[in-house]
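Here the complex is missing a single protein chain, while all its other protein chains stay put.
Should a chain be cited, it is by its letter among A, B and C, assigned in written order, with residues numbered from 1 in that chain.
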């Protein structure tokens, strides 16, 4: 029988979508039964008490977790989020309930032997509850006590060859879309760049030296499957410079109805026969395509590489061969001055091992931001405060119309003294010779 | 012979466009010759000296007018701009060179008897140089001396039944497009509303009581021929609520090439045969039109009343019958925080004598702005500072999705205490009963 | 329960210590067909909702079956995933960027068997464990955050709200019924760990009461200058208060300036904002991330407030259903929700979704607010 009555939470067991309540209840029962005779290192009723404290929140409409708590592993400034219940007497199992962020493998592929070992460790030393995965990308382990932290870290590093992820004013755990591993649209190896950058910047990931958090995310193409442009201070999005490759026979097969448009993504509904003019040519945002009934022509110089035509006819159209990426800087959530998406800083960068061109940009940014950024100021905010021009200056990048969606509509140009003939120092008496008071 | 050599200005006598230099030179000569024996009340060489001082600016690239100068007519706080030369010894004719702003007739129609009298007055008491018209709309008379101001005003009011326009922190001279007088698109009588408002608010026009200037402009339709949405704190733009009237026969005549599209506005160039689908239906921003080869259909509920189709086929399409206007508030030039266009405040207002609905909006705005506006703060800036919600509140207008181009993307809603159940005053000790520290 | 050490010696923390090794290398975990064909994929095809096929230059095919999962899950649940992966996939499995699980096999027949197996697994109370779906122009899993399960600043619960919304939209998870992909995200406070700011539909926890000030403890628990500096609205200033006859250093808050962002609470535990009546949800809509056809877009606030109604938040579920239905029936093929709203005009969006517009939806935050107001006669009646 459950330790706490949870009449409200029980109502979340109904409905078809996987019920986290059912799952936690099952886990609570399993722990109680302990069929494998595990010597649980944290209270056995942790899951019960989590349900209990959550039920309490459902009753009174307020969280029951205390503010913060500084815990962690020796020598690291991140990877653990301290958490304490504000009703520890009623729910002793979750009195300490710290989160451990485990650095996920890039692209989130697993083999079950590894995954099982991870789960065994967390079963043994934690609540047995996880998030697969956290919003940043980590494997998130919810709920353990302070003494377990070093032990978990020890096992992770010694036995599982795995490190913690980031938290605090650090580099955060990078993340990537699955990219070339299983996607024909990938313009560079997102997983490898993510892995490489994670390792290259281990120190920044574990030891807070920044004004605030800093996130890397790697999208293989403009479809943005890891949402890097919205979710990362430094977003790398694959692109190409040459022409979209067109297989005219396959185009005809789409037109003839042999292949389903958009790989079948609209299959449940009857949208009528595929109309290449209406569905592809007319929707192309640059209007750079034309279809004469037998041939699809693309004026590639005018193409935005928005992916629409490629997405719609993946068997006929393919990304170009001169591949690389664009870099966007500054995305962040709304606190304090409103959300930002990443702004284009580098229109094109080659993305090849050892990724020096990418790292150079990162390091220039960090040097500047660590110098100039205020406490708890995201790099996007520093850019807004100091101006896009400053960003170009510190990264040594030349201004380009691609940097803007549109040029400024206010003429408030901050000229520098050296730009203006004759300098700024003038003699009022000279001036008054020409202009009486 | 000219009083001053003007080798630079002389170069502006060449070229086909009317040369203001030639004109001023001609005026200077005429004054010198004085064929009509006028007893000029200001120096005869005013035009010569204006050319002289202007030549000096052309030489040294700087203006030679001193800063401001407070002059005017008794009891008025506007209508005259004081101006003094900074080289009065060299150019005594323009030592005093004040501007008089004469309130133009709404729509800028004149009869020559009136116009000649105006010119005679200015010839006699001023420089004989004018701007037809100033940017706000006034008849602008450039250059007279202080003692002439009251005399000019006397003659204007006594003999020409004409008043001064505005300047300073006043209502400024209103202006209107020619509207119904000669335009089939006019949705209300712009000239009459402008005239009516000018007379209704004479006190505000002549006696500075506002935080800063305030401009009215009246456009008869969304084409915006008096640019009210960009140039006036209070912009009234004609519109209609019912259907566009379609004359299907005339539509066919356009398609057949009998009528020139857009009334012949593209006549110098060969744009090919008129294509109603491409040139009208496909360009309709709402996509609410269709053409089946013989009938043009408009889904009027979805129409934006953007005028494109009507402009393109003025003989076939006509504005609706349920007419009125939309009111936009807050347009201004860029100083200080960037330019503003007017923001929609009243989607629809009937515009009929005595225009009470329009005046009510104006007066509510003024009451608030005069109370809350800072010194030299345009109403658009006050709105930005206090929020659009405040504008709705003081005008008693209900929020409507038409007020926004898009809803806010930040969720920073300033709830008021009365909106929130249970109020804001809470007892920390009650809170701590539920949540331990 | 005896403490068992893994090897760590608190007295000598550096002894045998391993640090800065990073994650496991991704390619250790590639299924063989992936390892072989990486970078050489030709095209893909969504065989049916939840089932993808990728074709490689080599002619190889990989079939992926995608299932929805509650992101908050137990080790038992993950072990069951391992069971399935071992049964069908040689022990390989992956998670997507939206917390779905993907099982990969090499032929269609196995994929179908796999799908049947997955769809058959249920919790005792009846909910699916591994519902197949989440592909194409449907509604995939909701990206979300901690809520009352683990965080100190939420204005609502995350797992609960997500569960009720996914229950409501369940049939759409397993179908390709939408004009384009529809992405829903959830964040339980303004920190927006769910990064909901660019989602087709966003569910956001929001406070509506200014912080309560715990004067008695504030000076002990907080750095007053940091709390003061934290407020973006300049609503907080240092002040002294009388508590039980003793003067203590604390802060004062100009409530009418507060926009309930909670940034002060992040810096100072003595300024809690949570409140049963004050807290609830904001609904945003029309954001997107992909660059397809149109640029990425921010989500816009379309419902200013929905009260917290645990456990099943019926108003939330209803509002989301209204938006989804209006979009589904009215938008054009390939048209994302925000693009649709812009095409028909936001005035129509509210009408078609049956949502009320209120002054709260008009931006009044800082200078950019102006650019969201209407500076054109181009609007609809």
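Keep in mind that, in the parts below, a residue touches a chain if its C-beta (ideal position, glycine included) is under 8 Å from a C-beta of that chain, and two chains touch if they have at least 3 such contacts.
Not measured: the values here are computed from a predicted model.
Q: Taking the complete complex into account, which shown chains does the hidden chain touch?
A: A, B, C
Q: For a quick check of understanding: of B:168, B:224, B:387 or B:401, which residue touches the chain that isn't displayed?
A: The one listed residue touching the chain not shown is B:224.
Q: From the list A:2, A:44, A:253 or A:344, pick the residue that touches the absent chain.
A: In the full complex, the listed residue that touches the missing chain is A:344.
Q: Using the document's definition of touch, tell me which of A:1, A:33, A:70 or A:428 contacts the absent chain.
A: Counting the whole complex, the residue in contact with the absent chain is A:428.
Q: In the complete complex, which positions of subunit A touch the hidden chain?
A: 222, 229, 237, 239, 241, 285-287, 301-306, 326, 328, 337-338, 340-344, 347-348, 384, 387-389, 392, 399-417, 419-422, 424, 426, 428, 431-432, 435, 437
Q: Even though one chain is hidden, which residues of subunit C still touch it in the full complex?
A: Given the touch definition above, subunit C has residues 291, 294-296, 366-368, 370-371, 375-378 touching the missing chain.
In this text, only the chains that are shown with their structure count from here on.
Q: Mind naming the chain pair that shares the most C-beta pairs in contact?
A: Comparing chain pairs, contacts are most numerous for A-C.
Q: What whole-number Å value describes the gap between the mean CA coordinates of subunit A and subunit B?
A: 49
Q: Could you please state the distance in Å, as a whole number, between where the Cα atoms of subunit A are centred and where those of subunit C are centred?
A: Computed value for the inter-centroid distance: 12 Å.
Q: By the touch rule stated above, which residues of subunit C touch at least two different other chains?
A: Those would be 190, 197, 261, 269, 272, 274-277, 298, 365.
Q: If a residue has to touch 2 or more other chains to count, which residues of subunit A qualify?
A: 60, 62, 64, 66, 334, 338-339
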